[in-house]
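Dropping the structure in here first, questions after.
Every protein chain but one is kept in place in this view of the complex.
When the chains are written out, they are named A, B and C in that same order, and each has its own residue count from 1.
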Amino acid sequence: AQENETTITAVMHSGLRVLDPVITTAHITRNHGYMIYDVLTAVDADFKPQPQMADWTASDDGLTYTFTLRDGLKFHDDAPVTGTDAVASLKRWGERDSGGQMIFDVTESLEAPDDKTIVWTLREPFAPLLDVISKQSAVPPFIMPARVAETSPDETITEYVGSGPFVFNSDEYEPGVSVTYEKFDDYVPREEPVSWMAGGKVVNVDRVVWTTMPDALTAINALSAGEIDYIEQVQIDLLPILQNNPDVVVERRDELGYVTIGRPNHLHPPFDNKLVRQAAMAALDQESMLATMQGDPEYYKVCGAIFGCSTPLGDEAGSEILTGGADPEKAKALLEEAGYDGTPVVLMAPTDVISLTNQPVVAAQALREAGFEVDMQSMDWQSVVQRRAQQSPVAEGGWNMFFTNWMVPEISDPLINVMVNGRGDDAWFGWPTDPEIEKLRADFVAAEDDGARKEIAQRIQGHVMDNVNYIMMGEYLIPQARRDNIKDMIPSPVPVFWNMTKDAE
Amino acid sequence: MTEFPQSRRSAFQVLTGMFSLPAGARVGIGPIIAAVILVAIVLASVLAPFYVPYDPLSMNAMARLKPPSEEFLLGTDPYGRDTFSRVMTGGRVSLLIGVGAAVVSVVVGLIIGLVAGFFRTADSIIMRIMDSLMAIPAILLAIALVALNGPSLGSVIIAITVPEVPRVVRLVRSVVLSAREEPYVEAAIALGSSMPKILVQHLMPNTFAPLIVQGTYICASAILIEAILSFLGAGVSTEIPTWGNIMAEGRTYFQIKPGLIFWPGLLLSLCILAINLLGDTARDLLDPRMKKREG
Amino acid sequence: MLLYITKRVLATIPVMLIVAIFVFLLLRLTPGDPAAILAGDAATPAQLERIRDRLGLNDPLLTQFFTWMGQLLRGDLGVSLLSNTSVAGMVADRLGPTINIALMTIVISVSLAVPMGVIAAWRHRTWVDFLVMSFSVLGFSVPVFVIGYILIQIFAIELRWVPVQGYKDPSEGLGAFFSRAILPSLTLATIYVALIARMTRASMLEVLGEDYIRTARAKGVRENVVLFRHALRNAAVPILTIIGTGFALLISGVVVTESVFNIPGIGRLTVDAILARDYPVIQAMILLTAGIYVFVNLLVDVSYSFFDPRIRY
């Protein structure tokens, strides 16, 4: 490192191990993707797709989209970005991303007639196409050189060259520990002001180092002592330590936040019975779960909207049962009605992921109070990951319920939100077979305008509250902390390192 | 933990020797205090369900991280559970883990060690396997085993036991091998005693004294390893409070609410201190030089 | 001597082989699916299946085992399933910090614990003995992470003498290295000091009762010479043994210490790999730590003859 170089040292929520932002949905890998790659289009703070690498025009019949790459786009290896690169990248992404798959299901062709142009032709209209390719989570369609994008989507890429504002430093990369990015001097930002993932990505620092600290307290202490500049996620309970330090600023840059949800397994008793699922929903209470998780009411929001309370489609209809406190009596009545025979509910409880340890513990107590038999089984997160994929009966290694968290943008509409998929074995873990919701989703794709979409989203909300496809447990926010000489960090659900500056301390 | 002074006393003599001290061995008041503390903690833990004011599992989101008060003697944890109730109840499981691990490893190790010391042919195979088990870092093995079986009480005990067994085996085997050269063993051969009889009646009692010391060591370290496992997220489920997982859960609150670590830590330290002191005293008393040299 | 070493080295082969088989089986029996980890939350079963195929996880166990053994014999530790980087490279990056911290710990421990044990034995059953023993037992009875936090609180936060966390290689400046390595080493040393001090005391007590110590005193030798020249060398073998077997404890402690002090060492690498089921990394790491353990104990055994001329190989 040279004199006068500015380096931002940031403690991220997890170690970066997988460098392929297409193969995995891990947030840290997505964040990495935004550092070194760029995207064709991106959403702004109003959830509107905006041009980033490319402008577009859509034909009136909604069947042809033409993208035009802007000037000056260059990969880190000096090669210009061409339409061919974009096409290859989009195709690889399309094999991995569920939204992408839907588009490719109706795609006639995707071609690059020249270096600057990409033409996407559909067989039938797909109204949310721009929304899908502009999505900022979980798998955005990052543009890579064609030779990299030709890697099979089931294999991780081995070359990390993008056209984004930062360059990946492979020498200083230690998987799971730290990763170093350097400013890409040839990056040409857009002119527009930055807004979420859209607008001009102006880089004002020379290096960004991401590290992980397995111990939350150590990270806090390191920030207090000025050894690091920024913590991406701060445990709420630790905030008091930082409060008295004038050099540290605690703030929220992402007002959308996260949701935490419980997912019942629809295949096996007792949750194959809708009444029992309803009983579980009645037994659980958002307030006490969120309070246990976050402590400070400033950092959580009781919210019954399955698409999130602050999103365009969010609607809280029919969710009083969740937001109005626990109702064990009602739960008992429902269980009675369902003829619940005391079949224990196997609740998987991860022990090694801090943001997921509380929910099962709180839920177990609430379910028991409502008359459920609960068998809470502790295991590490990877065991949960493995086991939740088991469709076998509970006695043979199956399960009944688990909890997980999503970023709000990941659940904010019926196409993105995997939990409202009702295609049985092809659905997300829990496998509800729900033709009704599938019909609603089809309607949603076909809907002409936002008003119609909103209306369908409300119907889905109502359906989920009745059928209990999953249990929305509320929204929460995670504060970030930085040294006060770090300025101009933009608000965004994805932590981004452009625009910010670092003053000498 | 390999070399122990060999003793000429039986385990029974050792135990009784702690109370009726042999001439020339001045034990001092330390071990007596240790014994009192240990008994007090064990009783307090075992009887915890009868006197703790709250269900150690009952959460109250509205009473998180409360400071000590009349309502909550030692305050509450991040789930709003009563720390006092949890710490006292937690002792049961921690002590169970300690004692369980010690007993299991000593018994299993004793049997394998005797067999290894006895059957020369089995010896090299057994010892190779033991060397291998010993070479696998305990914590890593524990994490793997816990991941395999889920963090139940049993698997934590097994995970702690597996790497300890080889050490006990080595100890027993070395005692057997050296005691085998004792003239009284030759005398027994000359008197026509069979090998199994010699093994059990003459050789095995020699291992008791060092095993007591080793056992107290295992007991203490098992309680600690459980704490470390909880720290790494592989301990006993939080539904079962233990000193280890109380401390591990409380670790992030170290600066805000040190009581979460302090109280279980204090009891744990006192316990280990007492166990070790008693073990050391046993060892000191077993030192042949501590006895008057008769004859 | 050379013959002995050759024999011992040969004897490690079956040990390592058993470790290898054991670890391999253990891992494959453990729930967890590297493919699922790789793909993240939203992957479909078909996608997972394809990834598993690519990673070779669907091959029969025996095939997987022999593939791995074959690689090992060729000196190839394989490639991380997650990061797709070579395991050998990862290990090389991570070994340095752990070894340096471990060495520093051993140096600190031995130079503290041995004199402590010697003095405790010398002043057997006095308050000095009691104090030394209580201190070392205390070191043994507080969980490592608590010790780490306390040291950070005092030396890094209150006194600001050293940084809270991190690691710098000695090549980046000795000052930078020591200031960051001292707290983790001290943290690790607490258990080790306890262990070594206790063994030193026990062993010294035994030796101090020997006739040759009386002979030395009868020669009018000064007390410190009696203790350190005559007694300590005779007491060395069990002390060395405990340093060797205690190494396992050190490895356990490393895992925690590296977390608390944010040191990019092999302890954390292994735990992370276990939690992520990154099989090639776990296998390599456990073999490596087992190998180090075996090597350290071989070293210890060989060093016996340096301290005790009666031991000849």
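Worth a mention:
What we mean here is this: contacts are C-beta pairs under 8 Å (C-beta built on N, C-alpha and C of every residue); 3 or more make two chains touch, one makes a residue touch a chain.
One rule holds in what follows: contacts and distances are computed from a predicted model.
The chain not displayed here is annotated in its UniProt record as "ABC transporter ATP-binding protein", chosen from "ABC transporter ATP-binding protein", "Hydrogenase expression/formation protein HypE", "NADH-quinone oxidoreductase subunit H" or "Phenylacetate-CoA oxygenase subunit PaaC".
Listed by label, the shown chains that the missing chain touches in the whole complex are B, C.
In the complete assembly, the contact with the undisplayed chain comes from B:A187, out of B:V36, B:M62, B:A187 or B:V200. Although one chain is not displayed, chain C still touches it through residues 3, 7, 124-125, 210-212, 214-223, 225, 229-230, 233-234, 307-310.
Chain B meets the missing chain through residues 8-10, 24, 182-184, 186-194, 197, 202, 205, 292, 294-295.
Please note the rule applied: only the chains that are shown with their structure count from here on.
Central chain by Cα centroid: C, whose mean Cα position is closest to the mean of all protein Cα atoms. Per-chain Cα centroids separate chain A from chain B by 46 Å. Note on chain placement: the centre of chain A and the centre of chain C lie 39 Å apart, centres being C-alpha means.
Remark: chain B and chain C have CA centroids separated by 21 Å (rounded to whole angstrom).
Within chain A, the positions touching two or more other chains are listed as 215, 217, 352, 379-380, 382-383. Touching two or more other chains at once are residues 147, 232-233, 251, 254-255 of chain B. Per the touch definition, chain A reaches chain C in the complex via residues 15, 17-20, 23-26, 29, 96, 98, 138, 152, 154-156, 158, 173-178, 211, 213-215, 217-219, 221-222, 224-225, 227, 352, 379-383, 385-387, 389, 404, 418, 425-426, 428.
On the side of chain A, the complex with chain B involves touching residues 215-217, 235, 237-238, 240-241, 287-289, 291-292, 295, 349, 351-353, 357-358, 361-362, 364-365, 376-380, 382-383. Within the complex, the chain C residues that touch chain A are 31-33, 36-45, 47-48, 50-51, 53-54, 80, 82-85, 90, 93-94, 149, 152, 156-157, 160, 163-166, 258-262, 264, 268-269, 272, 275-278.
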